[in-house]
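A single protein chain has been omitted; all remaining protein chains appear in their positions.
Each chain carries a letter (A and B) given by its place in the written order, and its residues are counted from 1.
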Amino acid sequence: MSASETNGMEKSAALYGMLAEFRNPKELIDAAMLVNKSGYTKYDTFSPFPVHGMDKAMSLKKSKLGWIVLLHGFIGFTGAITMMYFMAVADYPLNISGKPFLNGPAWVPITFELTVLLSAFGAVFGMFFLNGLPKLNNPLFSVERFKKATDDGFFVCIEADDTQFETEKVRKLFEEAGATHIEEVYD
Amino acid sequence: MSTQPYVPAPPLVKGDHDFASITRLVTDVNLRPTPKAWYLFMILANALAGVLLISIGYLIWEGTGIWGLNNPVGWGWAIINFVWWVGIGHAGTLISAILFLFRQDWRTAINRFAEAMTIFAVMCAGVFPAIHVGRIWVIYWVFPVPNQMYMWPNFNSPLLWDVFAVSTYFTVSLLFWYVGLVPDLATLRDRATDKIRQIAYGIGSLGWTGSNRHWWNYEKAYMILAGLATPLVLSVHTIVSFDFAVSMIPGWHTTIFPPYFVAGAIFSGFAMVLTLMIVARKVYNMKDIMTDDHMEKMNIVILVTGSMVGFAYMMEFFIAWYSGVEYEQAIFILRATGPYAWAYWTMMTCNVLSPQFFWSKKLRRNVGFTFFISIVVNIGMWFERFVITVTSLANDYLPSSWDYYSPTIWDALTYLGTFGLFFTLFLAFLRFLPMIAIAEIKAVMPQADPHNYNEETNEYHPPKVEVPKPQLETV
Partner (left out) sequence: MSETTPTTTYWKSLNELAENQEYKKYAEREFTENATELNDGVSRRGFLRVMGASIALAGFAACRRPVQKILPYSRQPEDIVPGIPLYYATSMPLMGSLVGLVAENHEGRPTKLEGNDMHPASRGGTNAFHQAAILNLYDPDRSRFPRKDGQRASLEDFSTFLSEELGRTTAKRILFISEANSSPTLAAQKAYLTNTYFDNAEWVTYEAFGEENAFRGTDLAFGSRLRPYYKYDQADVVVSLNDDMLSATHPNNVEYSNQITGKRKVTSTKDTMSRIYAVEDSFSVTGSYADNRLRLKASQIPAFTFALAQALSEQTSGLDAFSGVNNSFVGHEWISALAEDLLANRGRSAVSAGLEHAPEVHAAVAAMNVALGNAGNTVDYLEVPHAGDSVETTFEDALTRLNNDEFDVAVIVGGNPVYTSPELAQAIGKVETVVHLSDFYNETSKAATWHINRAHFLETWGDGYSFGGTRSVIQPQIQPLHGGISEIEFLSMFSGSMAKGYDLVRNTFAEYYNDLDAAWVNILHDGIDRIDSFAKPNVRVTSSLGSAVAGALNQTPGSGMEVVIRPDASVYDGRFANNGWLQELPDPMTKITWDNVALMSPATAAQLGVENEDVVSVTVNESSVTIAAWIQPGHVDDAITLSVGYGREGIGRVANRYMDYTSGGSDTYPLRAHNSLFSAGSVSKTGETYEIACVQDHHSLEGRDLYRQATIEKYKKTPEYASFAYIHKYEVPGLKEAAAKGEDEPISLFDEQVYPEYEPQWGMAIDLNSCFGCGVCIIACQSENNIPVIGKKEVKRGREMHWIRNDRYFVGEDADNPQAVHQPVPCMHCELAPCEQVCPVAATTHSNDGMNQMTYNRCIGTRYCANNCPYKVRRFNFFNYPKEYLTTGDDPDIIQMAMNPEVTVRFRGVMEKCTYCAQRVNRAKISAKIETGSPKPADGTVKTACQQACPADCISFGDLTDPNSEVSKIKRNERNYQMLEELNTRPRTSYVAKLTNPNPALA
């Protein structure tokens, strides 16, 4: 690797990334596009609510959550049927109202409920998993201004360990994008 | 078809609000020092909850006999209250899930609120099946847990289906609610000034940053949850209705029960949301967010579901006659004319008659009247459950076994007590959690839409509603 990069590495040893604030969703999207075009990968945008079109702007890939949910739903479904078969047919069959041990119709509700339950677990915990949450500490929290991200602030952050990261270049990029504030974030 | 002018939808948030003002409006309630009045109401609620604990304690000590149950009537107020609370507990998930799928953005103003109500209502409901059994200390046998008898539950029993349905519904509603809360807890975390709040909300928000990469999964998850909760919310009261429909008692053994119960549940749920909302928006002056338009929309839902319930009542009668089963016919005639006629006609008045007023737009938008009707409706729905549960049992197949059911003071106190539990939880919710889904409400404000900004100046310009030219029908 080249010297300049190694220097850059050293310089930004404590540096987490560069944070820029924008006025509104429109500017945020434009900024995101710009950053995205400029070929940065380790960056993120922050807004108090999901901004529509941001996925395109950042060209985010389709979420894998669907598959996780499907898997869990399948576990719930088969699990329910297996459980009921074991309990009512295999392990301790009882003559109840003269009905057959394997009483299909009666098993529908519980099968359904357990499928839904497991799918829901999949959806929620899968989402947290994909988002790497819970993550109670985050270098961005050290930035006082970043508190606005959950109120009315719109931020872009390019992380220092992005291969193209260079403090000045990034700062210029942000200025072009019309950021109102730009500051370095250390962890 | 005649041509009609295009009417623009009213703005969801009244008054000129920006993101920050919304944040303040909602979160200040949680961050400002606790008002005296809150303590007062909390104490009242706790006292009622105490009544619940006492009556449950006495029940466990003495036995089910302290209730008014007797030989033909094995289920009384306990089951009535259970169905009633569960029914109320339908509004929340329905609003947040189904209306979400239908892209009813107005829901964002009330979904948090309604979901909280749902969860607390289901908790109150859950109390009853647990304590109405004769041997409360072995209630856990309804779960498939290994035990010294090597026995398993009976999967043919609607009561067991109920166990799974209600517990699933509760869990999913809770998750759904929490997922919605995470970004707003983050908001509170960032606005909180004192350590305790910062830590508490910080933990609750799991370190949420508002990252759009997170929002991306988050929205997906929220969508899927809504998709799951929708059939779930319909299934719960369906299965509750199975407790009756799957039995063979005249007046219970009815195929119309599932849809009719679900309609009834939405009916009572929306009424309860209205009752609470009308008070809350006044107290916390959230009129800008929970607008009269919301109230009107919900009144329309009440009108529709109320009429559906009314239709079901008629249909029951028709089928009883049409089936030609003498026992069915007898019970329905007895309901309207028999010893419980008073309950039956109370139900009819409250559930079928009272919502019909909402055909008038003026009344739909009349806060006081809506509040009144919303309470009447829930009284009516309680009586519906009473009529279903008690009358059928009291007069079934063998006239020799017919007997009249009258509750005791303990039935009443237990029911009263659940309100204590409900309001304790609800007051705590209002105090410590944002009663409005902040992130969601912001997302539906015009300011949130990038297209409402000038391409050059990037300045915000409110969307101007362009009324399209009336297109002429070519026949």
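Definition applied: a contact is a pair of C-beta atoms (placed from the backbone, for glycine too) under 8 Å apart; a residue touches a chain by one contact, two chains touch by 3 or more.
Just so it is clear, the structure is predicted and the values come from calculations on it, not from any experiment.
Participant: Give me the visible chains that the unshown chain touches, in label order.
Facilitator: Looking at the complete complex, the unshown chain comes into contact with A, B.
Participant: I'm checking contacts with the chain that's been left out. Which of B:404, B:419 or B:460 qualifies?
Facilitator: Of all options in B:404, B:419 or B:460, contact with the hidden chain holds for B:404.
Participant: Per the definition of touch given earlier, which of B:21, B:154 or B:458 contacts the omitted chain?
Facilitator: B:154
Participant: Quick one: which of B:141, B:311 or B:345 touches the chain that's been left out?
Facilitator: Of the candidates B:141, B:311 or B:345, B:141 is in touch with the missing chain.
Participant: What does the interface between chain A and the hidden chain look like in terms of residue numbers?
Facilitator: Residues of chain A in touch with the missing chain: 94-100, 103.
Participant: Can you list where chain B touches the absent chain?
Facilitator: Contacting residues on chain B, toward the hidden partner: 62-66, 68-75, 132-136, 138-139, 141-142, 149, 151-154, 156-160, 163, 243, 246-249, 326-327, 330, 393, 396-404, 408-410.
We take it that only the chains that are shown with their structure count from here on.
Participant: With chain centres defined as C-alpha means, what is the inter-centre distance between chain A and chain B in Å?
Facilitator: Computed from C-alpha means, the inter-chain centre distance equals 31 Å.
Participant: Going by the contact rule set out above, which residues of chain B touch chain A in the complex?
Facilitator: My answer: residues 18-20, 23, 144, 150-156, 160-161, 164-165, 168, 171-172, 175-176, 178-179, 183, 186-187, 189-191, 202-203, 206-221, 224-225, 228-229, 231-232, 235, 239, 242, 438-440, 442-443, 447-450, 453, 458, 460.
Participant: Would you pull the chain A residues touching chain B in the complex into a rising list?
Facilitator: My answer: residues 23-27, 29-30, 32, 44-55, 58, 60, 63, 65-66, 69, 83-84, 87-88, 91-92, 94, 96-97, 99, 103, 106-107, 109-110, 112-114, 116-117, 119-121, 123-124, 126-128, 130-131, 133-138, 140, 147-152, 178.
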